[in-house]
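Only one protein chain is missing; all other protein chains are in place.
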Amino acid sequence: MSTSSVYHFTFLSQANNVDLNSAHLTAADMGLPEDVNIECRLQTLRGGKQQGSKLITLTVGDKTLRIVPTRAMAVLDVVRNGQRFGWDSPVKEVVHPHFINAEASGGLGWLDGFNEMLVRCGYQWAGHPGKDQGERLSLHGRIQNTPASEVSLEVEQQPPYRVTLKGRVDEKRFKSTNYEVFTELAMTPDEPYVHVTDTLSNLSNYDNSYQAIYHNNFGTPILEQGASLQIAARQVSPFNEYAQQGLAEWNQMPAPTVDFDEMVFNVFPLPDEDGQCHALLKNANGDAGVEVSWAIETLPVLTIWKNTDTLEQGYVVGIEPGTSFAYNRTHQWDLGLVPTIAGKESKQFKLRFGLFTEAEEVQASEELIDKIQITPTLVSNSPLVKL
Amino acid sequence: MSTSSVYHFTFLSQANNVDLNSAHLTAADMGLPEDVNIECRLQTLRGGKQQGSKLITLTVGDKTLRIVPTRAMAVLDVVRNGQRFGWDSPVKEVVHPHFINAEASGGLGWLDGFNEMLVRCGYQWAGHPGKDQGERLSLHGRIQNTPASEVSLEVEQQPPYRVTLKGRVDEKRFKSTNYEVFTELAMTPDEPYVHVTDTLSNLSNYDNSYQAIYHNNFGTPILEQGASLQIAARQVSPFNEYAQQGLAEWNQMPAPTVDFDEMVFNVFPLPDEDGQCHALLKNANGDAGVEVSWAIETLPVLTIWKNTDTLEQGYVVGIEPGTSFAYNRTHQWDLGLVPTIAGKESKQFKLRFGLFTEAEEVQASEELIDKIQITPTLVSNSPLVKL
Partner (left out) sequence: MSTSSVYHFTFLSQANNVDLNSAHLTAADMGLPEDVNIECRLQTLRGGKQQGSKLITLTVGDKTLRIVPTRAMAVLDVVRNGQRFGWDSPVKEVVHPHFINAEASGGLGWLDGFNEMLVRCGYQWAGHPGKDQGERLSLHGRIQNTPASEVSLEVEQQPPYRVTLKGRVDEKRFKSTNYEVFTELAMTPDEPYVHVTDTLSNLSNYDNSYQAIYHNNFGTPILEQGASLQIAARQVSPFNEYAQQGLAEWNQMPAPTVDFDEMVFNVFPLPDEDGQCHALLKNANGDAGVEVSWAIETLPVLTIWKNTDTLEQGYVVGIEPGTSFAYNRTHQWDLGLVPTIAGKESKQFKLRFGLFTEAEEVQASEELIDKIQITPTLVSNSPLVKL
C-alpha cells in the first residue's frame, strides 16, 4: 500500500503566529506535474473598509475561486470557463469585520459587507434581527464577520489532485457560545464541483442551540429574464404577505425589476436516496446554471430569496439551505427549526456547488431533480409564520 | 493652445491596492520651481486609538493643513502664518474608526473621536441621535468614521500652482445607502483660502433622502473674550430653551466659562449675488479671523454651536452650514430640511475657508458681509422645534 503524498501550506495560524500578507504558490511549488492547472495566491486588500482584508485566489483546473479568510472563509465568487458565479452587490469592497457594527440601525450592520456568493449565517443564531428570549439578535449572526484563525491549503500530489482549502473560525463568548467551525472547500481540476464541508463543534460541555443558513447568492449572467429554479421539494410557501403576490411565479425569474424588492419563499426540500437535496438555477437558454446540493440531515429547509430588483440595487437570487428559515429565531422554536448541539458534539454541514457552463451539465441536473420529484410540490399560499 | 501639466500622486487606492504608510513629496518631486513652497507628507499614526490612522500634512505657501484620510478626509487643523485654525478637544488622538462604536451610550460614540476643524456629518443622516421612522439614528451619521478609499494629490506645475487633495469616501449599506463622496481640498500658495468641493453621488437608481452638516470648529486663539461672529442672515433663533437665555449675545463670544456648556443657534443665512453665504469669526482685536463661505444652493441653513465652556472641556465655536439643523432627523421633515437625492444624481457641497491673519483681511470680509446684510437679521426667540 502506498501512502498518498499531500502538499501542505499555511497562510494563517493563530496557534503558530503565522500571518502572510501575500503568497503565490504555483503547481511547481506544490510538487505537481507541469500540466496540472493549480495555483494559489494570497493578497492583502487596501483602502476604505477593505483595509486589511485577506483574499485568496485559488485556481483548480477551469475554476477560479476567490475566498475571504477575514470574513469566515466566505467565497466571494467563482469563475469557471470564463463564466462568473456570484453577484453584484452595491457593496463593492471586501469589508473587514473591523468596520461592521452588527448592532447598527437596529441590528442591520451585517448588510454593510454583504456581497459574496457563499455567505455563512450563524451559528449561535441566524435570521432577521429582533428580540428573542430577552436577547436582541442582529441579522444573520456573528460568524460572517469573524476572521479565520487558521487557514491552510492541502493539495494531493496524485490524480485527481484534490485541492482542499481549510479554515477554522471561532465563535465564542464567555458563558454563552463556545463554537469552533472547521471549513473545507474541496475540488479537483476535472470536476465542475466545489465541495463545502463545515464542521461546527461545541467545545462546551453544555447543550446549546444553534442555527445555520448558507446564504448562497447568484446574479448575472445566470440570473436573467427567463432564468428558472428547479428544486425537488415537498412544499413551497411564501415568507410573508408580499411574497404571496409572487407565489405563482416563485421559481421563474424576471428581468431586473424596479420596485421588486425581494420575495422570499420557504421550501421543504426532498432528498435523493443518499439524503442529498438539489436546487438548480439555470439561465434562459438552459446552457448555464448553478446547482446547489446539500445534505438534508443537518440542513432540512431551504430559503429562496428572490431579490430581482434593479442591477444597481443587487439583482440576485439566494439559494439558502439551512437549519432554519430567515425569520427571527423567536418564530422558529415552534417550527422545530432551532436545533440543539450537545456538549462536545459536532455537526457537519455539507454542500456542493455545481458550476455548469454547458447544456449537458444543466440537463443532467434537471434529470436528477426530476427523478426525485415523484409527486408534485405542494404550493401553499399560507406563510408558515404570521409576522 | 498649450495643455497645462499636472503632477499626480496616489497615496491610497482601493482600486489599485495602493496604500502608503509614509511619503514625503517636495516641490522638486512635484516638478515645481525651487521657490514654490509646496510640500506634502503622509504618516501613519501609532498608539492608543490612533493606531493605523493616516495623517497628511500639506503645506501650500503659508498654509499647512493636516488631513485625516482615515476619517473621511477631515481637516484636523490649518496653520497660516503661524496662526492655528482648529480647536483643542479633550480627545487628543486621531481616533481610528475601528475604535468608534457609533451606537455606544445611546448613539453618542461619535464623540469619542471628535476633534477636527472640518468634520463632515452625514450623508444618510446627520443631527442628534434618536429614533426616526423606526430607525435609531446615531449622532451625526456615519461618514466621519469611514476611511477614504482613494486619496491622491494633484499639483498644477504652472502658476498659480493650484494644489488639490482628492479623496473618495463610500457610505454603503445593502438596500439602504449607495453613496460615494468625492472630496476635494484645493488651494494656491498665494491665497488665504482653502476650497472644499464635495460631490455626493447616489449610485442607486432609487431616490433617497440625505443630510449634510459641515461641522467646522474653531477655538483659540481666534476664539477669545470679545471675539465675535458676523453672518449675513435672514433670521436667527435659539435651538432650544437653554439657548434662549443667550440669544441677545448669540454672536458675542465670552472667555472660557465654567458651566456654559453649549448654546446652539439656528440661522437662515443670506447669500450674496453669486449664491455664496459668509460667516466670519474674528478675534477681539479684529486682526485675525476665519471666514466660512458656502454655496446656499445645497447648504441652505447654518448652525452656530457656541461651546464656550472651559478650555479643558473644549472651548470652541462651530460654524456649520448644512442641509439641515442639528436636530434629530425626525424634527426636520416638517422644516423641509431632509432633501432628496434622485437615483444616479449627484449633489455638490462647496465651502471656502478664509484664514485671516491680518486686520485688512478681516475688514474686507466684514465689508463683504455688511453689503449682503441690507435689512437687519430677524432675531426670533422661538426655537424652530419644540423638543
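Note that the chains are named A and B in the order they appear, and that numbering of residues resets to 1 at the start of each chain.
We take it that a residue touches a chain if its C-beta (ideal position, glycine included) is under 8 Å from a C-beta of that chain, and two chains touch if they have at least 3 such contacts.
As the structure is a prediction and not an experimental result, all values here were calculated from the model.
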item: Selected from A:Q43, A:T64, A:S149 or A:T220 as touching the chain missing from the view; value: A:S149
item: Listed residues B:D112, B:E180, B:D198 or B:E320, member touching the removed chain; value: B:D112
item: Sole residue of A:G47, A:G61, A:P97 or A:G122 that reaches the chain not shown, by the stated touch rule; value: A:P97
item: Residues of chain A in contact with the chain not shown; value: 12-15, 17-19, 52, 97-98, 101-103, 134-136, 138, 146-150, 169-170, 172-176, 178, 203-206, 343
item: Touch list for chain B against the chain that is not drawn; value: 43, 45-51, 89-93, 98-99, 101, 103-106, 108, 111-112, 114-115, 258, 310, 312-314
